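Missing here: one protein chain of the complex. Every other protein chain is in place.
Note that the chains take the letters A and B in the order they are written out, and that residue 1 is the start of every chain.
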Amino acid sequence: MDAIDLRAAGTALRDSAPLVHCLTNTVVQTITANALLAIGAAPAMVDDPAEAGEFAAVASAVLVNVGTVQQRTAEAMRLAARTASEVGTPWVLDPVAVGGLTFRTELAADLVELRPAVVRGNASEVLALAGAGKGGRGVESTDTPEAALEAAGELARRTGGIVAVSGPVDVVTDGDRVVRVGGGSPLLTRTTGAGCALGGVVAAYVATTGDRLTAVVAAHAHVALAAEAAAGLAAGPGTFAALWLDALDAVDGDALACADVRSA
Amino acid sequence: MDAIDLRAAGTALRDSAPLVHCLTNTVVQTITANALLAIGAAPAMVDDPAEAGEFAAVASAVLVNVGTVQQRTAEAMRLAARTASEVGTPWVLDPVAVGGLTFRTELAADLVELRPAVVRGNASEVLALAGAGKGGRGVESTDTPEAALEAAGELARRTGGIVAVSGPVDVVTDGDRVVRVGGGSPLLTRTTGAGCALGGVVAAYVATTGDRLTAVVAAHAHVALAAEAAAGLAAGPGTFAALWLDALDAVDGDALACADVRSA
Partner (left out) sequence: MDAIDLRAAGTALRDSAPLVHCLTNTVVQTITANALLAIGAAPAMVDDPAEAGEFAAVASAVLVNVGTVQQRTAEAMRLAARTASEVGTPWVLDPVAVGGLTFRTELAADLVELRPAVVRGNASEVLALAGAGKGGRGVESTDTPEAALEAAGELARRTGGIVAVSGPVDVVTDGDRVVRVGGGSPLLTRTTGAGCALGGVVAAYVATTGDRLTAVVAAHAHVALAAEAAAGLAAGPGTFAALWLDALDAVDGDALACADVRSA
């Protein structure tokens, strides 16, 4: 098994400032863009069929998040994912609330066939996407990451990519190896879009680090470290959000090397 | 007249973590979600006809805010409000800028026939919705809550629900009783979406407190108390927004019991 070199991943991200094409939900576009700017990436939110394919062809990575999807943006997501697949650009699928709602569940099932480099979601979403669950409560998970581990591994083997399940301890797998990322803060779940922004951070790392398991683990560690730092300064969920962005900016390769990461 | 037990309302909210389905405008989705998370509710923003009816059927309450409405989301709002009506889920109508713009004024007139549990708006909006005014200046009110009191009462008797008029002193009525909520801060009107987020807070309270007048008063008191606390710490409207979210998290039943609430 390759060593997980988080320091190198952090340095590679800062050195290359990847252009991350985001097709994401309207609730979280702002915090996703700000999180990407904070880690040194360049976000661009282009989510219409008239432009999505054209832009995916020049981006460093693509994020597809189905949070507030509709017919128009679903079509843009299909175009962007297909283009990314064809030109070999890594793309990330965030199956928000999949399982509980029919339209997006069918869309996500189609998208998964386009082989996302990474699927990132909560346990209920990953279980539903893998065909092993019925989704959570709205955007909340009603399952634990460990309960989704087997389904995550199967999904990873099916896509040939990485599957990451967010929770108090995140679980990241390529279907063979499993890495757990601890730390973080419960305040992340009190900040709308923090998980969705993590999807953007994952896209930025997979654009800049060749080993995808390492890239996804680095992204989760980056977000968790920043959350811990912010939680120590915040007076509540409102101030936390701003301090978390500050901390995303401050985390570097040296900090990543000290993250709570456990390979199994 | 039943006593207004705000302490119990605050406790009921925290104990039940209601799932609030929001169909709201794109300017305020983020602050609405964050305000709901801060008070302990679970927000979900599902605003497309493909999913809105399906989701309204499982939500604890529904918020319909016409702030940036268009054909597509108008259809979703009709579906969600109709479903909520049919299954007996309380829903809240926020008639943003109704009166001044034809399309949304006609939509709001239709929606009001589906008997919202609560209408919450500024005075110009409530006057226009009640058929007694022509709306304000964009999203701003050009009338006072007291000037809208009679129209609010008539509207409440027509819907069989509660009508709340926001202003320096909020007026809440069921068409019979009138309750006024003071406190708050002018900085609320300098923060985009604070009033719209209040609509979400109202939905969370009506989902968890049986007496609807009490629920709506508790929501207004919660927001006003948090605004006062935040205004005491803020250096301006930008820091206020984050501190207000912190304070929404901190307000509990004990604090609510001390709010500036006057029954008439």
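The rule is simple: a residue touches a chain if its C-beta (ideal position, glycine included) is under 8 Å from a C-beta of that chain, and two chains touch if they have at least 3 such contacts.
If you're wondering where the values come from, they're calculated on a predicted model, not measured in any experiment.
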### Message
Tell me which of A:Ala9, A:Val46, A:Met77 or A:Val119 is the one touching the absent chain.
### Response
A:Val46
### Query
Among A:Val64, A:Ala151 or A:Leu245, which residue is in contact with the omitted chain in the full complex?
A:Leu245
### Task
Quickly run down the residues of chain A that touch the omitted chain.
19, 21, 26, 29-30, 33-34, 37-38, 42-48, 50-51, 54-55, 58-59, 72, 241-250
### Query
Tell me, which residues in chain B touch the chain that this view leaves out?
25-28, 30-31, 67-71, 97, 100-104, 137-140, 189-193, 234-239, 241-242
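Just so it is clear, only the chains that are shown with their structure count from here on.
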### Summary
Rounded to the nearest Å, the gap separating the Cα centres of chain A and chain B is 33
